[in-house]
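Then we have chain A:
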Amino acid sequence: MVEVTLWGSLGAAAGGQSKLDIEAKDIRELFRKLAEQYPALEPLIDRGIAVAIDGTIYRDTWSKELPEGAEIFLLPRLAGG
Partner candidate 1 sequence: MRYIRPLSIEDAVGELARAVGPAAILAGGSDLLVRMKGGFIEPELIVDIKAINGLSDIQETADGFRIGAAVPCAVLGENKALRKAWPGVVEAAKLIGSKQVQGRCTIVGNLCNASPAADSVPALVAAGAKAVIAGPSGKRTIAVESVPTGPGRTSLAKGEIVEAILLDKRAPNSGDAYQRFIPRTEMDIAVVSAGVNLTLDEHGVIKAARVALGAAAPTVLLVAEAAQVLVGSKLDEATLERLAKVCSGACRPIDDKRGTIEFRRKVAGVLAKRVAATAYERAGGK
Partner candidate 2 sequence: MNFDPRYSNRSFSSVGTRPIRPDGVDKVTGRARYGADFNMAGQLVGRILRSPHAHAVIKKIDTSKAEKLAGVKAVITAKDLPDLTDGDAAMYDILDNCMARKKALYDGHAVAAVAAIDARTARQALKLIEVDYEVLPHVTDVDEAMKHHAPLINDAIFTEGLEEKPVKPSNVTKRTQYGHGDVHQGFAQADFVVERSFKTEQTHQGYIEPHACVASVNPDGTAELWVCTQGHFVYRQHCAQLLGMEASKLRVTSSEIGGGFGGKTHVWAEPVALALSRKAGRPVKLVMTREEVFRASGPTSATSIDVKIGAKKDGTITAAEATLRYSCGPYAGMWAEIGAMTAFACYKLENVKTVGYEVLVNRPKTAAYRAPSAPMAAFAVESAVDELAKEIGMDPVDFRIKNAAQEGTRASYGPVYGPIGIGPTLEAVKNHPHMKAPLGLNQGRGMACGFWFNFGGQTCTDLNIGMDGSVSLAVGTVDVGGSRASLSLVAAEELGIDYSHVKAIVADTSSLGYNDMTDGSRGTFSSSMATISAARNAIKVLRERAAQMWDIGVDDVAWEKGHAVAKGEKHGNLGKLSLKEIAAASGKTGGPIAGHSELVADGAGVSFATHICDIEVDPETGSTRVLRYTVVQDAGKAVHPTYVEGQYQGGAAQGIGWALNEEYIYGKDGRLQNPGFLDYRIPVCSDLPMIDTQILEIPNPNHPYGVRGVGETSIVPPLAAIANAVSNAVGVRMSHIPMSPPRILAALEAEREG
Partner candidate 3 sequence: MAGVAVSTTINGDHVEYLCQPDETLLEVLRDRLGLTGAKEGCGTGDCGACSVIVDNRLVCSCLVLGAEAEGRQIETIEGMAHGDQLHPLQQKFLEHAALQCGICTPGFLIAAKDLLAKNPSPTEEEIRFGLAGNLCRCTGYDKIVRAVQDAANVMKGA
């Protein structure tokens, strides 16, 4: 079980919830379960979001494992210069 914080504009797509507990071992499973529970998140996930695992920002690499008890933040993917 990991605690996922939906951040910025993502919270609105999950019905205003910002913290969710999800049983997921990697990013792929996390995304799949999120999309099942909150269909409004699916297009956002498809467009690409960033995942912060214990403070380090990863992109949406499916195989990235989520350590038990890790702090997960989902952030919008950013533009840079």
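In picking the candidates, the idea was that all candidates are chains of the complex that A comes from, given by their letters.
In this text, a residue touches a chain if its C-beta (ideal position, glycine included) is under 8 Å from a C-beta of that chain, and two chains touch if they have at least 3 such contacts; residues count from 1.
Everything numeric in this text was worked out from a predicted model, so none of it was measured.
Student: Out of 1, 2 or 3, which chain touches chain A when the complex is considered as a whole?
Tutor: My answer, from the options 1, 2 or 3, is 2.
Student: Can you tell me which positions in chain A touch candidate 2 when the two form their complex?
Tutor: 5, 7-9, 12, 16, 47, 52, 54-59, 61, 64, 71, 73, 75-76, 78-81
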